[in-house]
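Showing subunit A:
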Amino acid sequence: MVPASSRTPGRPALSRRALLVGAGAAALVAAGSVAWPAGATSAPGPAALRDLVLASARRPYTGVAEASGRLGLPELPQLEQATALFTRTTRIRAFHAGPDRWRVDELTPAGERDTYHLGDTETLWDFGSGRLTRVTGSTSLRLPRAADLLPPDLARRILAAAAADPVTALPARRVAGRSAVGLRVTPVDPDTTVAHVDVWADAPTGLPLRVEVAGRADPGRPVLISELTSVDLTAPADDVLTPVLPPGGTAAEVRAVDLTGALRVLGPAAPPARLADRDRRPRYPDLPGVGVYGPGLSGFVLVPLTGRVAAQAVQGASGAGAVPIEVPTGRAVGVSTPLLSVAVRAGGRRGALLVGTVSPDVLARAVTELAGQPR
Partner candidate 1 sequence: MIGTELALMLRRRRVWLCWALLCLLPTVVAVLLATTRLAPPPGSGGAFLSAVLSDGQLFPAAALALVLPVFLPITVAIVSGDAVAGEASAGMLRYLLVRPVGRLRLLVAKLVSVAAFTLLAVVFVTVTSYVVGVLAFGVGPGAEIGGAGTITSLSGATLTPLQLVGRTAGTVGYLALCMLTLGAVGIFFSTLTDSPLAAALGVLAVVVTSAALQPLDAAEAVRTFLPTQHWLAWIDLFRDPPLLDAVRTGVEVQLGWIVVAFGAAWANFTTKDVTS
Partner candidate 2 sequence: MSGRPVISTAGLTKRFGRVVAVDHVDLDVPAGVRFGLLGPNGSGKTTLVRMLLGLVHATSGSATVLGEPMPRRASTVLPQVGALVEGPAAWGHLSGRANLRLLDAAGPGGRRRTRRARVADALERVGLGGIDRRPVRAYSLGMRQRLGIAAALLRAPRLLLLDEPTNGLDPRGIHEIRDLLVALNEAGTTVVLSSHLLAEVEVLCTRVGVMDAGRLVLADDLDALRAPTGRIRVRTPDPGAALALLDGRVEAHDGGMLTVRGDDPAELNAMLVGAGVPVDALDRERRTLEEVVLEVTGSGSDRFDGRGPGTGRHA
């Protein structure tokens, strides 16, 4: 479990937690954002439903969703927006006209943070600061945001990632006043931390209305639930999708911030092609040091760190109850949450962070292999 103690001043808790959570969250997004070719078999029953769900991205809708996570990640002052998505209940409003025309509002008790996505342009509105920010460029790896937790997005990501895993039918239920048919994906990999993922989708359209992710630690109690509490299957009006700068608001323009900056990735050391018996998946051209290993729901991501940051992380994590891992050189620790496992290795000028939905043993093995490699 994540060390849930110690805000003692003086300890480098902030960076450790920032690392832990930021990367952990990134891993989820990365695991989900890999687009796999959908198995285009039109089998009846749950398999057909899976296809229907995967093809539902063009389906317009307007709705309000509630996503609640019980991942047990610690709160982080700087990354709380991202971690809160997995530790608390988030209210999200979606206006979805199509894959490239949507607006998603994260509704907070005292304001909201809106994301407008029109074509290639993304615009963010934050009521608290009164700032309308235009984001240019894009990145293949970014911090998770409210839009990623919308049942349709979450379900499509997971189903796309777990295309090889078997699906079974679940009893239909009513969600947001509509009858929804259900399917369950059970990962076959014995090393994954995901017990199963349940998706309920609107029967005729295949629009996912509810997603539950359960960990192996406690399969009866999902650690992430996202549900559309109300939904309207009509396209939103155009003016709703257009960001406006209110009088008095500030307009800004920034380049897309990717995690490479936040994590201070070191140069070009290429990730190994195989770690812990898992093959590396196609690499990100803009993230030379990052590697994603393993298929679907049993993968993990490798993020290189500077030696100093890694050492801080190891020290902070072991001080807060992480499990030490025996490695040939340097030091390493492992942390596990109901859904995510994390391992950090520090040694010399380089370090590495591994996060994934795999058992801690797999990450320990990967860390050991990394430590044994000449770099």
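These made the cut because all candidates are chains of the complex that A comes from, given by their letters.
Convention: a residue touches a chain if its C-beta (ideal position, glycine included) is under 8 Å from a C-beta of that chain, and two chains touch if they have at least 3 such contacts; residues count from 1.
None of these values were measured; they are calculated from a predicted model.
Undergrad: All of 1 or 2 belong to the same complex as subunit A; which of them touches it?
TA: My answer, from the options 1 or 2, is 1.
Undergrad: Within their complex, state which residues of subunit A touch candidate 1.
TA: Contacts found on subunit A: 64, 70, 93, 105, 107-112, 114, 125-130, 132, 229-230, 240, 243-249.
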